[in-house]
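Notes to accompany the following structure.
The complex appears here minus one protein chain, its other protein chains still in place.
Every chain is named by a letter (A and B) in the order it is written, and numbering of its residues begins at 1.
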Amino acid sequence: MIALETHDLTVTYHKRPVLYGVDVEIEQGSLVGIIGPNGAGKSTLIKSIMGVVPAAGGWVKVFGKPIKENLHRVGYVPQRESVDWDFPVTVMDVALMGTYGKLGLFGRVGKREKMIASEALDKVGMLPYAKRQIGNLSGGQQQRVFLARALAQDSDLYFMDEPFTGVDAATESAIIALLKEMRENGKTVLVVHHDLQSAKEYFDHLLLLNMRLVAYGKTEEMYTNELLQKTYGGRLTILDEVAERAAQIPEASHRL
Amino acid sequence: MVLDPWGWMMMMCFFVALPCALLGAYLILRRMSLVGDAISHSALPGIVVAFAFVGDLSSPWLLVGAAVAGVLVTFLIEQIHRRTRIKQDSAIGIAFTSLFALGLVLIRVLLGDKVHLHQDSVLEGNVSHVTYAKTVRFLGLDVPDSLFPAAIVAVVTVALIIVFYRILTLSSFDAGLAASLGYSPGVVHYALMAVLSVVVVSAFEAVGAILVIALLILPGATAYLCTHRMKLMLFLSAVHALISSIAGIYISVWFNGKASAGVVIAGTLLFLLAWMIGPADGVLVKAIQRRRHLLD
Partner (left out) sequence: MELLSNIGFYLALSLGQKAVVAAICVGIVCGLLGCFVVVRRVALVGDAISHAVFPGVVAGFMWSDERNPWVIFLCALVAGLLGVIMVRAIVSSTKLKTDAALGVVLASFFAVGVFWNSTLELAGVDGFLFGDLTTISDEDLWLILGSTFMVSVLIYIFFRPFRVLSFDEGFAVGLGYPVRFLNGLFFGLLAFTVVVAMQAVGVILVSAMLITPAATAYLLTDRIQRMLGLSVLLGVVTALGGWWIANLDVRFQSGPMITLFGALIFSFGYFLAPRHGVMAKFLRHAGRKSRVHRENTLKSIYRIIESDGFKSGGVGVTQLAEMRKISFEEVAKDGRDLVRSGEATWEEGETAIYLTSSGWRRAAEIVRNHRLWELYLTDQADYAADHVHEDAEKIEHVLGADTVRKLERDLNFPQFDPHGKPIPSLEATLQMEQAVGKQEETGY
């Protein structure tokens, strides 16, 4: 089954186009690394799929339906720096946030939710820290908490934004073990990653991105010189140049 | 049974301080403290215009006028910093000073000097009028009627925060996740601003335009230094509001000063105390911990 399908997904960010017409179909049960140089639009791809950043064009389907109708089947792990770690919440509180999606607007957090959150925390080895304020954690621990929150969401499709930045080696291998376990359980996971070397070992599929989709496929097939050259061989200068000016164009001009 | 006047004043202060304290805690966490300041200043022209029409300080139309002004200033700030190169802090400064100045001019022009909506009370508020207001029998007590609007606003705000606690907290902590769950950060923002405007007006009469910011920020800031738990932070903010209301009236009586300013001073003292010995983030507490750490 196709877990995620995008067609002609185009995004302008602060009036600047950062992604051009991305077409991709991702099978359920894939562990996908999204790879590309800085500024290639990796995070933007995830955010636009989730609808956190509005897309300028194209569409996204999750398990055959528009993403808005299937939000409850999607989990999102933002970059660690995107939140304020001084916020007065505990590790447990953050894990519980994972259950909010299914609770709806007025559902109350009960025993069941607490069970789910504890289990998730246990899985990432953070249960002993459940009562700690999140600011008193190391980078790796913070990332584990985010992962636990994603587990508590119990989604079928996950997007993770750079989960390996600033974490210790132990956490990194713990995360990757967890990701592989999730894949075995039929989850589909897309991970933004910047390290080409480790990507080879971590993911079974790679999505090469540089302002547009360079290629998507099995990891071993992606390691060709030509594709890597296209991904990392600098930006397409003209595309970049024109991108800025195109952002200024009023939408009405689309009509012939 | 009749409570003594000071008791009623304490109650009045608490009822206006409580909703401010709870909303303020979120303002601090969302790094929007000064938007609260802008809204509290800008409520003035709304109140003056509404008052000029209805001529009654306790009319609910004043709430409407102030809420309109509050939304207007948020809108102006957005228009200035979205459409031009001017940054948000300057946009806030331009918008609220203009509206506040407009309010001051309107007081003189529309109301003249004869009305008791004086500039002084606009800035600094006046709590003591609770004591000579008309009273209503309620639960066997002669309750001053001006207490009711404040009490209603307080109860409604507390209820709203309890009901939407989860969404408010989530969207303040991680707007991205909230958005991905379908809770638009924009909707949360504007809803918060609207409630804030109403709360600010309810506090306006008692403490004035400028001291409202104290009721908004001091409790949350104090609680933030004392705890790392969200619910506890809200609870401590409420406690701060209660203690400063009571202690503030005492202070104002002892020194024969303005009650509203007394409440803020009590609140400031609590903040200073928390700054030094707050269990979570107090300077002295941290120093002792560091010492102990070194000794180990």
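What we mean here is this: a contact is a pair of C-beta atoms (placed from the backbone, for glycine too) under 8 Å apart; a residue touches a chain by one contact, two chains touch by 3 or more.
These figures come from a predicted structure and were not determined experimentally.
Among B:217, B:230 or B:249, only B:217 touches the chain that is left out of the view.
The omitted chain makes contact with chain B at the following residues, 28, 31-34, 36-37, 41, 80, 83-87, 89-90, 92-94, 97-98, 100-102, 104-105, 108-109, 112, 119-120, 123-124, 210-211, 213-214, 216-218, 220-221, 224-225, 252, 255-258, 260-262, 264-265, 267-268, 271, 275, 281, 283.
In this text, only the chains that are shown with their structure count from here on.
Taking the mean of the C-alpha atoms as each chain's centre, chain A and chain B sit 39 Å apart.
Listed in rising order, the residues of chain B touching chain A in the complex are 29, 163-164, 166-167, 169-170, 172-174, 176-177, 179-182, 224, 227-230, 232-233, 280.
Listing the residues of chain A that touch chain B in their complex gives 47, 50-52, 68, 71, 74, 76, 78, 82-84, 87-90, 93-94, 97, 100-101, 103, 105-106, 109, 133, 135-136, 149.
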